[in-house]
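Yeah, one chain of the complex is gone here, protein chain that is, but the others are all in their spots.
The letters A, B and C name the chains in turn, as written, and every chain counts its residues from 1.
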Amino acid sequence: MKFASDNNGPVHPKIMDALVRANEGSVPSYGADALTAAAVEKVREAFDAPEAAVFFVPTGTSANALLLATHARPWETIFAASFAHIHVDECHAPEAFTSGAKITPVGKDIDKFNADELQTAISAFDLSNMQQSAHGPVSVTQVTERGTLYTLDELSAISKVCRKAGVMLHLDGARFANAAAALGCSAAEMSWKVGVDAVSFGATKNGAMAVEAAIIFDPKRAEEFRRRQQRGALVFSKARYLAAQMDAYLTDGLWLELASAANECAATLEAGLAGIEDVKFAFPRGANMIYAWMPRFRHQALMKAGAYYYIEQGTLDGADAHEPLLGRLVCDWSVEPASIQRFVEVARQARA
Amino acid sequence: MKFASDNNGPVHPKIMDALVRANEGSVPSYGADALTAAAVEKVREAFDAPEAAVFFVPTGTSANALLLATHARPWETIFAASFAHIHVDECHAPEAFTSGAKITPVGKDIDKFNADELQTAISAFDLSNMQQSAHGPVSVTQVTERGTLYTLDELSAISKVCRKAGVMLHLDGARFANAAAALGCSAAEMSWKVGVDAVSFGATKNGAMAVEAAIIFDPKRAEEFRRRQQRGALVFSKARYLAAQMDAYLTDGLWLELASAANECAATLEAGLAGIEDVKFAFPRGANMIYAWMPRFRHQALMKAGAYYYIEQGTLDGADAHEPLLGRLVCDWSVEPASIQRFVEVARQARA
Amino acid sequence: MKFASDNNGPVHPKIMDALVRANEGSVPSYGADALTAAAVEKVREAFDAPEAAVFFVPTGTSANALLLATHARPWETIFAASFAHIHVDECHAPEAFTSGAKITPVGKDIDKFNADELQTAISAFDLSNMQQSAHGPVSVTQVTERGTLYTLDELSAISKVCRKAGVMLHLDGARFANAAAALGCSAAEMSWKVGVDAVSFGATKNGAMAVEAAIIFDPKRAEEFRRRQQRGALVFSKARYLAAQMDAYLTDGLWLELASAANECAATLEAGLAGIEDVKFAFPRGANMIYAWMPRFRHQALMKAGAYYYIEQGTLDGADAHEPLLGRLVCDWSVEPASIQRFVEVARQARA
Partner (left out) sequence: MKFASDNNGPVHPKIMDALVRANEGSVPSYGADALTAAAVEKVREAFDAPEAAVFFVPTGTSANALLLATHARPWETIFAASFAHIHVDECHAPEAFTSGAKITPVGKDIDKFNADELQTAISAFDLSNMQQSAHGPVSVTQVTERGTLYTLDELSAISKVCRKAGVMLHLDGARFANAAAALGCSAAEMSWKVGVDAVSFGATKNGAMAVEAAIIFDPKRAEEFRRRQQRGALVFSKARYLAAQMDAYLTDGLWLELASAANECAATLEAGLAGIEDVKFAFPRGANMIYAWMPRFRHQALMKAGAYYYIEQGTLDGADAHEPLLGRLVCDWSVEPASIQRFVEVARQARA
């Protein structure tokens, strides 16, 4: 009953096998090895983007911060949803890597914004006023931090606003695979074909050990990214072990297979909880994350039974057994059906 | 005949096995797992430092840059040898992480400096002059970037100068194990017992996949390090896989065993080359690195035979077959005796 | 009819005279001159703070950014009103000087926040969560960016929240004198006596040429400020000319005399406009700034007649002559009564 995060699960055996297979002999370091070249090609193929610049980094925050820093000047503001990971969960990595760019929250919802809201937010900054921020990159998260999705049309509309404003569009795809699986679209369709300029393509939460691909579709900023990666202490000497993960992840559709499995687990969990009268969902489930309001007594029963997940709003201890608390439940590919079943049962049978 | 770097070799099987063993079930992320706690304890035990703050990061540069940033203010200068990795091989990571501290080269030799030279360098900065740099951390590399060693007495003398100046002493130990094995001393003896305040304790070059421990003996700066690590995008979500490597590395003396093996390979190689009349060594070998002057024709023969290593001074192509070029030869634990033997033979039998 | 800003006016003759008087002979540079020492003492006396660290800088933004950087770490967030000058009008100087601290808007009003809102904002950041911002300085602006005032009780309540949270309280006093004059309180009463830790004490907008005093009541951070000032390129070599301005500003109560004059001008202007039926004030006037909603045709008539001020909301051109536009009107000491009278007359007599 472990639903705290999709980064709690293990590495998928096929990816671990790839690491073991890569562990042969002496090869050039810092990305000059054949496996890195092959994995870069795999990413380009997956995105149908033969010219794209591709870099492997060990954390999602590093992909985000380096991509944003490569495209933002220190006096620009980045535009993002108010609960964007880059804004509230990266301990100022974007501000640090950009040397002081700001992040402006966009829209009335915490997880997503739309093209109109973006246009309003951008227009609020007057480029002729040197005291204000200049217009910087726009960043969307797909799957969002609240488990919802942008449709391709929504992304397309947002990118049109970006084009008009002359700013780039970044997609934080820590859960890119989950989104693509949910939308049934290709990596290209969910990125450059709808006007996305750069992607943090996550693998870690979806079965890898620690690797994300930072992808820039127009390669003219490749050199800058590489320099920033180096000064960010984010270049692996034994690069083959990042590449081996990504290579296996993109082989035979493993990335979509694992994401689909995770999404399905979440769907099953959601369906189970939906049958309990006092459970309400805070956001429409897009992929592998559920935000569920449940009365305190159900949370208490679950925790007592060994469930592991986060209460996002409210506290487990409290006098009112019926007060609704917001729980976050995340599935990765490794969640077992029995675990979901038991979670639903414990929640259902809890008594105040 | 691959002697380009000790980061070209594979992961030692025991460390790879540890990764496979760690790959079970769902565990808390970001270092809250039991394996991370155990590995931290292993490091403390290895250093006989039960209070030390210990952090796992994936690259040597990140250990160096985070430790220096945790101890240096932006208006301070760091003191280091003129060929220190932090000065010439980290693409300004120390400057970036410290938000603008400088690095002042110390001493007349490129690889090492002594206590007197350090005192002179520090005294050159007048603290009452606000236009100049203030005194910041001192950093020594052990094994040095030219393969030489500081004796414990030399380190001790340097640390006394640091104490007097009120600055901390950092040790860049990318090859800490090779130095400890060569000196036959304990980790404690080569660090806090001679006055070192913080250590970048490398494992990657010595058989790990990608892990270094950043160690601060006085834990009062632990919180600052942790915050800097987070904003540096250098905290692994699946932290267990860093911990597993370090845990195995420190189990049953594997770290010293591998370092000794590497040092021995280098000794064998050195002895072999020493028998060739026109080969001269540029630096006294301390551990697993050799800097050898050899006439061009020998380098050409070696490269032609498939040897892989760097020419540090001079160029392979050139009219004068007898012009000496400086080659750098590095061994890790995985170098095979036959490879060494062949290298020596090719070098010896080469003809101008 | 020039009401665009209190930084458009000239230097007061007494301050200009002081500059001329200071222009004698050769004196030590970088603040080691007697006039600087005397001016520092004048500030300490004005604030009844004999131990305070006092620095002279040429711009208000530099006072703010240096004081905040001296008290904030890069992973902390600063708390301020959503329209705080530091947040929206300093082109990321606080982010630059702090190397990446963030600014969190506090409260529902754009100009001010109260103690409860501050407590809520601080509590939203969980210090045990390393991914989030840590708690940093709180900054209030007095007079606020919308011309309103904090009462001493409000400041006191805010400072209590700061104390509890262990963070410092900064006061952006670009218009400190206008506030003190309006509240009829002393500099001490409006600063350390209500728990303010550091003040940007403005003079430029109130009759000086270019000088602000950065004041830290607890001098233990003085050295850090001085180093940051130096690396910020904000130390004048001919420091006497900053000191001369501040010295004259604080002599014989000139600072309060000029501020009172400016406040009175604004009061007269406000009273005149209040007599026009369709004029509405957006904020209660605290000192020398007025935010007035007036129908478009009145703004058009004023502009046509040569008035100079900013339309903060809405555009001068537009079909609807009666649409209300928000005008900002600021007075400094040099505004002439005739100018006010004429402005009111033009506004009143305008016809749609």
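Here, contacts are C-beta pairs under 8 Å (C-beta built on N, C-alpha and C of every residue); 3 or more make two chains touch, one makes a residue touch a chain.
As the structure is a prediction and not an experimental result, all values here were calculated from the model.
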Which displayed chains the unshown chain touches: A, B, C
Touching the absent chain when the full complex is considered, from B:9, B:31, B:58 or B:74: B:74
Chain not shown: contacting residue from C:152, C:185 or C:209: C:209
Of A:63, A:115, A:134 or A:294, the one touching the omitted chain in the full complex: A:134
Chain not shown: contacting residue from C:230, C:251, C:268 or C:341: C:230
Residues of chain C (touch criterion as defined above) contacting the omitted chain: 2, 4-5, 7-11, 13, 16, 19-20, 23-29, 57-62, 64-66, 90-93, 95-97, 204-205, 209-210, 227, 230-238, 241, 308, 334
Where the unshown chain meets chain A, residue by residue: 30, 73-75, 99-100, 130-131, 134, 224, 226-228, 230-231, 235
Touch residues of chain B, complete complex, unshown partner: 74-75, 88-92, 95-96, 99-103, 130-133
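In this section, only the chains that are shown with their structure count from here on.
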Maximum centroid distance from chain C, chain identifier (CA atoms): B
Angle of the C-alpha superposing rotation, chain A to chain B, to the nearest 5 degrees: 180
Chain A and chain C: spacing of chain centres that average the CA atoms, whole Å: 41
Separation of mean Cα positions, chain B and chain A [Å, integer]: 34
Between chain B and chain C, centroid-to-centroid distance (C-alpha), Å: 51
Junction residues of chain B - those touching two or more other chains: 227, 230-231, 235
